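Structure record follows, encoded as structure tokens.
Just one protein chain is left out here, and the rest sit where they should.
Up next is chain A:
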Amino acid sequence: MSTVPIGTSLPEDTGPREKPARIGETRGDRLRRVLSSRLASVVALLIAALWTIPTFGLFINSLRPDDEIRTSGWWNFFTDPQVSLYNYNYVLYSDSQGGGLFLNLINTVVITVIGVIVPVAFAALAAYALSWINFRGRNALYVGIFALQVVPLQMALIPLLSIFSRGLHIGDFTIMPAWELDGVYTIVQVWIAHSIFGLPLAIFLLHNFMRELPGDVMEAARIDGASHSQIFRKVVLPLVTPALASIAIFQFLWVWNDFLVGRTFAPGEATRPLTAVLGDMAGTWGFGWTRLPAAAFIAIVVPLVVFLLLQRYFVRGLLAGSVKG
């Protein structure tokens, strides 16, 4: 805080383009003014364009015929436009081992819907209990959950898979028998795994958000005779909707883009998500790599649309619990 922002000290130090600091301007205001200047906008646009070029190239390539992809770069599309939807068609609907992504797309949607609703619902309940219900060991429990985020999920993959397929035993005593899930039912494992891995962060974020709610509102409701479940449903939920939405988007992107969990807990074609099969589509010798642009674009288009539609919640969610007042 003690450092003086460049350009505010003396007028003769400032560059020719820099406007002198205005009287009564706070640091935040100044930052806002500099960042919304024309030059900053140009730079931002430039960075955005640079960042988008690979995705754009991928999209162009996905529309070109195989031979073209193989022999020339995507930019040749502009001098020699040749469009073919063959790759999309093959990738989505072929019943060959290297295609049929449509079914995996459905798997991903089914996995994602439950994989988002369940953890967000549980996290909301847990966050409410941890922030507004007084019980012994509440803080220890909260710290425990918070600490669990430190455990990398890669470490939990094999033990969790082992619990599903072998059950849980201590000596000869069976705590839980093996699940013996087959075929399409293995999707339950994926749902549970995603819920487990998503919960700590979701509880943490929602808890911070709920703590910020004014206690007076709860007390007023309690005086009017509302139970905890009524307070949760009628008072808290409407107030935390933006936070819920942002956490749901987080979880959605994570589950949709997940590779490792899907790969581990969804063996077999019946339940494999999109991401788990993408890399294998190129074939044994990697010769079918020309299909990958189309396949990859199918994989990113849904999160892209979701992100564009819900981005205001996303930005708001990033700040959830971090700023007071």
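Simple rule for what comes next: contacts are C-beta pairs under 8 Å (C-beta built on N, C-alpha and C of every residue); 3 or more make two chains touch, one makes a residue touch a chain; residues count from 1.
Rule of thumb we're sticking to: contacts and distances are computed from a predicted model.
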From "Extracellular solute-binding protein", "Cytochrome P450", "NADH-quinone oxidoreductase subunit C" or "Cell division protein FtsW", the hidden chain's UniProt protein name: "Extracellular solute-binding protein"
Of A:S37, A:N76 or A:S165, the one touching the omitted chain in the full complex: A:S165
Positions on chain A where the hidden chain makes contact: 70, 85-86, 88-90, 92-99, 157-158, 160-162, 164-166, 182, 263-264, 267-269, 279-288, 301-302, 304-305, 308-309, 311-312
